[in-house]
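All protein chains but one are shown at their positions in the complex.
Entry: chain A
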Amino acid sequence: MSTDLTQGICERLNFGDDDDESLWGTKPNLQLLSIKKVVANAAINSPDNQGAPTTDRYRIIISDGVHFLQAMLATQLNYLVEEHRIGKNTIAFIENMSCQHIMDRRIVTLLSLRVLQRDAQKVGNPAPLIQPTMDGPVTSTPVKTAPAPAPSTVAQTQNQNPIYPIADLTPYQNTNWWIKVRVVQKSRSFNVILMDNSAEIKAITWNAMVDELYEKIQESRAYFISRARVNFVNKKFRNVNDYELSLDRGVEIVECQDADVPVIRYHFVKVAALQELEKEEICDVIGVVREVGGLSEVMTKYNKTVQKRELKIVDDSKYDVRLTLWGKQAEKYCTPVDTVVAFKGVRVGDFKGRTLSLLSYGSVAVSPDIPEAHALKGWYLDGGAQTSFTPHSQVGLSSGSGGTINRNEMRTIFDVKDAQLGMSDKADFFFTRATIMHIKTNNLVYPACPIYEMPEYRYIVSMAVGDHTGQRWLSGFNDVGNILFGMTGNEFQDIRAQDEAKVNHIVHSATCNSYNFVCKAFQQSFNDQNRVRYNIQRMQPLDYLSETRNLVELLHSAWARGGAGHVNFEEGHCQVNDAVDIRLRDCETSSTSRCRRISVTTVTRLFPLST
C-alpha cells in the first residue's frame, strides 16, 4: 500500500456531518505529527468520573499533508505508544475511527489503525483547521466557516480544564492551572561567580554572548576582565555581593597565566562550632569525609525528582556532621573516604541538631592545597581518625554505608523507661542493644495498596526486646521485617498462605537474636490514654567483633579501672573522658553497693554458640 496521505480528509473530518457514514467509514492514510500523553485529572472531570482510576490518554495531531487536526487515541490502542510502535511522524492506515462530542467540540477518535511507516519525514506543510463550534443539537447541514481566530477569555483545553489569564495568576492557588500563551522571546544565559582576594561577584551573560563565552570561561581558571557593566542585583537570592556584572558585547576577557592568581578564599567554620550558627546561615567547611552514602532520588514539592547523596564529615573539633550534596554534585562525587574535602557555600540546617547542605552555587574541592587541609590531614593520620566523634545529628545516614549507631549513647532498656524518653511532647531518639524475646505473630504482613490484584505485602512487626535490665515492646515496619526474617513481605505471605507451621518456625528462628536499634520514643494517645510508643528507625545485626572490641576497650578504660577491689559507683552520670558519657544503673537489689555488672551475656555472646 502506498504511504501517500489521503489529502483533504482532515478538512472533511473537521467540517463533515456526524451522521455521514461514508465519511466516518473511510479508511484514510494519515500522518501522526505528534503524540502527547494526557492524564485524565479526576478532580477536574465530571463528578461521575471520581473514584475511577486515572488512565492515560494520548492526544494525537493527525495530518493529511494539507491540514492537521486534533484527535484522540482510543485507550485500547495505548499500547502502540507505550511499546513505541507509533511515534512522531508515523504514517498509519486508519481502519476505524469515530467522532466524539466533548463539550461543544468534535474530537476525532482513532479506534483502530495499522502502521504503514513508523518513522517518516513530515509530509507537506499542514495548516491548522478551526473547529466549528456546535450550538445545540447536531444539525444535518454541514457548517462551513471561514477560518477566523476565535478568541475567548476562558477557552477549554482538550481536558476541559479552564484556562486562566496570566493576569489572574497568584502564588496562592495550587498548580493545577493552565494558561494558553505565545512565546514572545527566548533567550539563554549562564552565570559565573568570580572572586579575588577582596570579595566575590556574580557575572551573567545573555544570548549571543553565551555562545562566545561559554567555552571561553572555565571553572577554576583565572582571567583578566574588562568593559563589563555593573548592575544592582536583588539581594534576596545571594548574599555574595550587592552588585553583579553583565558581560555584554565589547567585554574583554583574557586568560591569566600569572602564578599569583587569586585563590578561592574560604571562611571555614569548625564542625563543633556549627551549633552556634543559625539555621539558613551560609558558611564553608573543611573536613575529612568519613562516610559516603549512595546516590538516591527524592521527590520535591513540584513532583520533580532530584538526586541526593549524603556524606559524613569530621574535623579536629571532634565533631561530625552530615552534609548533603544535590543534583550534579551528588552524581559527580566519587572521592574515596578519608580524604580531606573543602566545601564552599554550605547552608546550615537544624534537622535533628545540625546538618549541612551544599548550595547549588557551592563548590567541592578535594584535597585542596591550603594550609587548613594539610593541617587536617596531619591530624587525621596522626591518630585523629581513631577519635570518637560526637555527632551533630542523632540519626544516621539515610542511605549507603553503615549508619551511625553511636555507642557512646547506648542506653539500656531500663534506662529508656527511667529517663522517661518519649514522655515529653517531643520525640526522643535513642540507641540500644537488645535481644528479641518475642514477636507477635498475628498480622505480621498486610497488603499495601489493596486495590491492585497483586498487592505488595509489607511487614508490621510488634516485638518485645530485652536486655539484662528489662524488656520493652518495640514496633517496626517493612525494613525491620526484612532483616528479622530474611525474606520480603511477599515471600512471607506466600509461606503463610501455604503452611502455618513453617511460619511458626520462621518466627521462632527470628527470636532470640540480638540487634542494635535506633529507636524513636513518642507519646501517642489511644482512647484518651497517653502511651509511650517505641518505633524502630533502624535495626542492625550485631558485628560481634567490633562490639566486643568496644566492650574490652571499655573495660580497660578509666571508668573500669576506677577503685581497687570491686567497682563502686553511685547512680547517675559519670564523666570518664571527653568521648564517653555513661549512665550506670543498678542491676542487683542490694542497696549498699550499686555496681554495674559486667554482663555475663556479653562475654558469652562473644562467640556463636553451636546448638
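Throughout what follows, a residue touches a chain if its C-beta (ideal position, glycine included) is under 8 Å from a C-beta of that chain, and two chains touch if they have at least 3 such contacts; residues count from 1.
Assume contacts and distances are computed from a predicted model.
Q: Would you kindly match the missing chain to its UniProt protein name, picking from "Serine/threonine-protein phosphatase with EF-hands 1", "DNA repair protein RAD51 homolog 2 isoform X4", "Coatomer subunit gamma" or "Replication factor A protein 3"?
A: Per the UniProt record, the undisplayed chain of the complex is "Replication factor A protein 3".
Q: Can you say which of A:Val181, A:Met299 or A:Leu545 touches the chain missing from this structure?
A: Considering the complete complex, A:Leu545 is the one touching the chain left out.
Q: Of A:Ala127, A:Ile179 or A:Leu555, which residue touches the hidden chain?
A: Result: among the candidates, A:Leu555 touches the missing chain.
Q: Even though one chain is hidden, which residues of chain A still touch it in the full complex?
A: Those residues of chain A that touch the unshown chain are 545, 548-549, 552, 555, 560, 564-567, 595, 597-598, 600, 603, 606-610.
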